[in-house]
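Excluded from the complex is one protein chain; the other protein chains are retained at their positions.
Right after this comes chain A.
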Amino acid sequence: MSVRCGLRPGVFEVHVNGQFREVVLRSSDTLLHALRDLGLTGAKPGCENGDCGACTVLLDGVPVHACLTLGVEAVGHSVTTAEGLVDSPIRQAFIDYWAIQCGYCTPGFVVVCHALVTQCKEPTDEQIKEWLQPNLCRCTGYQEIKDAVHAVLRHSTQTTQGGDKE
């Protein structure tokens, strides 16, 4: 699909969290601000420079910095924000393992951790480190976040093994 957006703001349809949403966009608006204008404030403006990961969302399932993505780039693709992961095992694990302090970094972490646990079934410690490295937690709750990830991975391994036995 060829996409065009002129100098003036336009109305675009973006697929977010399973729904088509209409959003008024300048072509130079980042996806971060487009989502927040839709009331989806999970993706947080931190550095707006690709350094903190607070704005992480999934674009066609792949974690990206919403601050380094134009809103118009999402046209024709599917976006998932932390709000779209309310029923995910990783979100519950963040609660169970106290992986939240002030909470500012949490939506970004939830998004990247969800991608990790769903896309890498048996990640090595090195892979977990690589996936989590882009996200900063200034309250320094890194250990609890890793605990939450391991809990979900353990649970999915047990479920798979249980399923195999049946």
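Just so it is clear, a residue touches a chain if its C-beta (ideal position, glycine included) is under 8 Å from a C-beta of that chain, and two chains touch if they have at least 3 such contacts; residues count from 1.
Keep this in mind: contacts and distances are computed from a predicted model.
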item: Name under which UniProt lists the unshown chain, selected from "Helicase Helix-turn-helix domain-containing protein", "Amino acid/amide ABC transporter membrane protein 2 (HAAT family)", "Group 1 truncated hemoglobin" or "FAD-binding PCMH-type domain-containing protein"; value: "FAD-binding PCMH-type domain-containing protein"
item: Which residue of A:T56, A:S88 or A:T106 touches the chain not shown here; value: A:T56
item: Residues of chain A (touch criterion as defined above) contacting the omitted chain; value: 1-8, 26-30, 33, 48-50, 53, 56, 59, 62-65, 67-70, 72-73, 112, 130-131, 133-135
